[in-house]
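With one protein chain held back, the other chains of the complex are shown just where they sit.
First chain written, first letter: the chains are A, B and C, and each begins at residue 1.
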Amino acid sequence: MAEVKRRLRMGMVGGGQGAFIGGVHRIAARIDDEVELIAGCFSRDPANSAKTGAELRLDPDRVYDTYGEMAKREAERSLGDRIDFVSIVTPNSSHAAVATAFLEAGVHVVCDKPMTFSVGEAEELVKLVEKTGLVFVLSHNYTGNAVVREARERFQKGEMGQLRKVLVEYVQDFLAYPHEKEGMKQAVWRVDPKQAGLGGALGDVGTHSANLLEYVTCERITELCADTSTFLPDRTLDEDANILIRLSGGGKGVISVSQIATGEENALRLRAYAADGAVVWDQENPNYLGYYRFDKPRQTITRAAKYMSKSSGAVTRVPTGHPEGYLEAFATIYRDTVSLIRSHTDGNPVPPRDYLVPSVYDGLRGMQFVTAAVESAAKGSVWVKLP
Amino acid sequence: MAEVKRRLRMGMVGGGQGAFIGGVHRIAARIDDEVELIAGCFSRDPANSAKTGAELRLDPDRVYDTYGEMAKREAERSLGDRIDFVSIVTPNSSHAAVATAFLEAGVHVVCDKPMTFSVGEAEELVKLVEKTGLVFVLSHNYTGNAVVREARERFQKGEMGQLRKVLVEYVQDFLAYPHEKEGMKQAVWRVDPKQAGLGGALGDVGTHSANLLEYVTCERITELCADTSTFLPDRTLDEDANILIRLSGGGKGVISVSQIATGEENALRLRAYAADGAVVWDQENPNYLGYYRFDKPRQTITRAAKYMSKSSGAVTRVPTGHPEGYLEAFATIYRDTVSLIRSHTDGNPVPPRDYLVPSVYDGLRGMQFVTAAVESAAKGSVWVKLP
Amino acid sequence: MAEVKRRLRMGMVGGGQGAFIGGVHRIAARIDDEVELIAGCFSRDPANSAKTGAELRLDPDRVYDTYGEMAKREAERSLGDRIDFVSIVTPNSSHAAVATAFLEAGVHVVCDKPMTFSVGEAEELVKLVEKTGLVFVLSHNYTGNAVVREARERFQKGEMGQLRKVLVEYVQDFLAYPHEKEGMKQAVWRVDPKQAGLGGALGDVGTHSANLLEYVTCERITELCADTSTFLPDRTLDEDANILIRLSGGGKGVISVSQIATGEENALRLRAYAADGAVVWDQENPNYLGYYRFDKPRQTITRAAKYMSKSSGAVTRVPTGHPEGYLEAFATIYRDTVSLIRSHTDGNPVPPRDYLVPSVYDGLRGMQFVTAAVESAAKGSVWVKLP
Partner (left out) sequence: MAEVKRRLRMGMVGGGQGAFIGGVHRIAARIDDEVELIAGCFSRDPANSAKTGAELRLDPDRVYDTYGEMAKREAERSLGDRIDFVSIVTPNSSHAAVATAFLEAGVHVVCDKPMTFSVGEAEELVKLVEKTGLVFVLSHNYTGNAVVREARERFQKGEMGQLRKVLVEYVQDFLAYPHEKEGMKQAVWRVDPKQAGLGGALGDVGTHSANLLEYVTCERITELCADTSTFLPDRTLDEDANILIRLSGGGKGVISVSQIATGEENALRLRAYAADGAVVWDQENPNYLGYYRFDKPRQTITRAAKYMSKSSGAVTRVPTGHPEGYLEAFATIYRDTVSLIRSHTDGNPVPPRDYLVPSVYDGLRGMQFVTAAVESAAKGSVWVKLP
């Protein structure tokens, strides 16, 4: 019988009352029962943090007023007591500082996307992760979807032929209404350049789009030309962007993102057309992958089907036809993180380039993407090269 | 600030290695973080039970060789220590005995469906639940889906007009292959009348179908005529059934179930046509409800949309467009169970007829449905009345 | 260069002003440019007939007051002038009489469905067709759909294995409103037993369902048990029926039809599950055929794709992705009729059992189906055998 390992101890920064993504991370971390939340600093407002900690039934000693204090005091605890990793779910502007504090304290990190406020911060973070050798996972949750991984495998294995065209869209109407004027927390920081960073929709859903594209096709965006828009009064960040892209293998494509696309909910859709086949995926019906071959009947590949590849099949929890959704894909990010941390603890750390989940390098890519898109738009929608 | 209540302590009977539904119940119970699993008897095989308990990181003292011992010894513990409820996930044949043992020990029960092996057992269980006044919830998980509840509300509120036609189907191909001959545990007991009971597909997916129909439409099946089939060699239980039904309000319909419908995965679909409107739901894409009105554009109602009714909207966890699936609906069964047990503890027990989740009475209905269908088929597919 | 043959000359009985299906037949006959309409008796009302004839730009000499006169006078014309075939699009009650008149006059027949008013009439018609050897085609138009034919080929070729379960539904809400009370012609005769016959929805859409089932699966319905309903006031014919069926090869199934299924338009859907594969077709999105194999990715077969079988591929007019619809399938009935008549003229008549389109025998099957269903329902929904 295989040794049963203890659950990993998680801390959280952000995710207090009125937040959205913190609660998602907590459920996701819980689903596979390999993680327990034991500490947190849930808000810049200590009262909110304390209240959230109480609601989460945490020991008040492990609920902190500042993340700095949390990093320091957790690090002072014994190995058998301190948190194994921290989950960072604050607005974008503080990701880098929080991550830095914990990495320097020797704590592994799961960080929400986009990774940082700027490319400069991202580059610093890359260096720090490289220096510490700690696990750093970026929660582009869609990479945890089983059929997304199946699509990636098909490209990795080389069965698709040259990639020619990619269409990615991520359209919502979350910001078609001025929620920020009524104080909705999730809107307030997203439309505030001081908290969100250079990009609005670009940072929030654009980074998911670019990440999914590179994740599935195993190619890189080399160049882009972005046209961004802002429609609602008093907003300055982009609400919408249409972006031409060129890819490392000679293919081309489009990324179109929006948070003002009336009637759209959370429509992340990827289509990748290669010489010999194509894949089609829609996050809103995420258990199915369209798989096309030239002049053959179209196929629908179903999550948890027996014919799936081994690694994709491994990340499902319930049988085919029993839909998994957003939370389950997110849970896979945590499951994989646990596995990476355990390997690290066992003395066999996995190089970040080999992660099945996004690493600090993907976070840097995301910031480069946003920065290039913003630069392109600022210059009148001209072509800008990515590093 | 509202008082934060402790998590409820759950025990489990069944769900050892090789089982399927036990793991599902454990995840579902965990998702909303109101339940902790602390005890169990996971298999009739003590070694399997012990191993499962260890994997689940349970205190070995709380892992039992028999459910009887578990009921007895848990009941002997102090109120602050013993399990609050037990989750029963064994094959059908033992549900009644296990439930009885725990109810008699004063422990609330969540029981997998179908509720019992026979109508007689179900009737005894009804009496026992009535006598003890304890919470008994039957895990017809689809009733936990938010848009299913929305559909039910539309019928409850009377906005649909007279129900005229209902088409329910639950078709799978799980048993189109003789998995039991290769020892797959989930198949072995399902095709064994001694463990599964009178019905094969009827018990396994037929009871879900009948329950969903009655749950959504708020009507009762009064009469049925069933034609059942068994195709694979050496099987005796029905693999497939087509059933004409008549409803309490004068409407009619069909329930068609199968576990040999090649290419189908877990296709539970409900369509209910009333005089003024209709609802359409498909479990495999469960975040959407088709809603029709005569001579108007068809509507699609989306889980977590703002226009949903209050009670349906309350059972979602993530925003619209972020798909919830099978596990989340299941988690709602546990969330509601926790709420029912807390009300009971607080001295305000909810009458089972008012549960939003299936109660012991729904379990009895299920057994009456299976029994009537089997009787109908045995007599040459004649009409049989339900109580 | 192949000889170019003249267009066939068509006459029409029925299809005057206020009718629906007559206009459909005229377009369908025209699409492939092998037919010209030159004569007609379009209504029992001579003024309507004359007016319709004028609108259709017919020679008034070829527009008749009665079908009897038409049959007689057309037969008196020279071979190079008279109609080659007649298209009968009257209410059901007169099909047999009209068909008889023309067959006896030596004129080939296309007849709308259901074929006759009664089984007796149908049997007489079979005899007459056998005796005259003339072409008689029944316009179950859905058999003209290319992917329906592809599905049939898969069964004919034996690649599906034993047929186990069939689900056919044909649901509409056309009669959910009492249109007949406002004089709508198509509703008036459909709810009148003197014109429609024994069956309401059974005759109108039930015969299509039974025909499609037998056409695709190459099996016969041997037995049925029908439960019919009538909901709107002052109606006597069935508006809705749910029917258990048993098939010649040991499979079972359901046919469910309705004309009061609120929100449904013209939803004819077939699913046929066999041991090795399954087919799924939906008339409302008719260019696609779902094709399943056990434990393989689902396939979607597209009209006009290169991988289609030769005979199915032959009945499409525009490339894949350019949707054909209701009229094009209907046109194929006429195209095939033209071909059958030409073979007859050339002295190589095709035996009706070999038609790719429904023949007089299928018409008889339809009447047997309706009659058995009505008998079953009248006796309290008992099992009735089909001949």
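We take it that a contact is a pair of C-beta atoms (placed from the backbone, for glycine too) under 8 Å apart; a residue touches a chain by one contact, two chains touch by 3 or more.
Quick caveat, the model's predicted, so the values are computed rather than measured.
Among the residues A:Tyr273, A:Tyr288, A:Tyr326 or A:Tyr355, only A:Tyr273 touches the chain that is left out of the figure. Only one residue in the set B:Tyr291, B:Phe330 or B:Trp383 touches the chain that does not appear here, and it is B:Tyr291.
Across the entire complex, the residue among C:Phe155, C:Tyr215, C:Tyr326 or C:Tyr361 in touch with the chain not shown is C:Tyr326.
The chain not displayed touches subunit A at residues 162, 164-165, 167, 169, 171, 173, 176-177, 225, 227, 229, 231, 240, 242, 244, 246, 251-254, 256, 258, 260-264, 271, 273-278, 290, 292-295, 298, 380-383.
Subunit B meets the missing chain through residues 291, 295-302, 305-307.
In the full complex, subunit C contacts the hidden chain through residues 1, 4, 6-7, 20, 23-24, 26-27, 30-33, 51, 54-57, 172, 174, 264-267, 283-287, 302, 317-328.
Going forward, only the chains that are shown with their structure count from here on.
Distance between Cα centroids is largest for the pairing of subunit C with A. At the interface between subunit B and subunit C, two copies of one sequence, more than half of the residue numbers in use are shared by both copies. The chain closest to the protein's centre is B, with centres computed as averages of CA atoms.
Remark: subunit A and subunit C have CA centroids separated by 55 Å (rounded to whole angstrom).
Put simply, the C-alpha centre of subunit A and that of subunit B have 35 angstrom between them. Residues of subunit B in contact with two or more other chains: 264.
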